[in-house]
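Here the complex is missing a single protein chain, while all its other protein chains stay put.
Entry: subunit A
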Amino acid sequence: MKRMEGERMVEVLFFAELRDVVGKDKLTVAADGMTITELKEKWLTSYGVEKFNVAMVAINEEYAPDDTLVKAGDVIAFIPPVSGG
């Protein structure tokens, strides 16, 4: 992979049932400048987007709404309803 391409990538993390759905704990995708909604439509539809729509999203470890723009280098985490405690 060329360096320029690498710089436009974001890391997407999956947990709990979404990790089982995707079959891996993370993906690296080109999503610089997209919203979370666009990222889902472009990269996650094959896994069934409705499953991602009930999850929260965290960008760089803080909750963020779906219309937030993603920047290269960001870490996006899909957080299904939590059940700690």
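Simple rule for what comes next: a contact is a pair of C-beta atoms (placed from the backbone, for glycine too) under 8 Å apart; a residue touches a chain by one contact, two chains touch by 3 or more; residues count from 1.
As a working rule, contacts and distances are computed from a predicted model.
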{"item": "Chain excluded from display, named as in UniProt, from \"UGSC-like domain-containing protein\", \"Cytochrome c biogenesis ATP-binding export protein CcmA\", \"ABC transporter permease\" or \"Molybdenum cofactor biosynthesis protein MoaE\"", "value": "\"Molybdenum cofactor biosynthesis protein MoaE\""}
{"item": "Contacting the left-out chain in the complete assembly, out of A:Leu13, A:Leu27 or A:Leu69", "value": "A:Leu13"}
{"item": "Contact residue for the chain not shown (choose from A:Val12, A:Met34 or A:Val57)", "value": "A:Val57"}
{"item": "Hidden partner chain, residues of subunit A it touches", "value": "13, 15-17, 19-20, 53-58, 61-63, 65-66, 77, 79-85"}
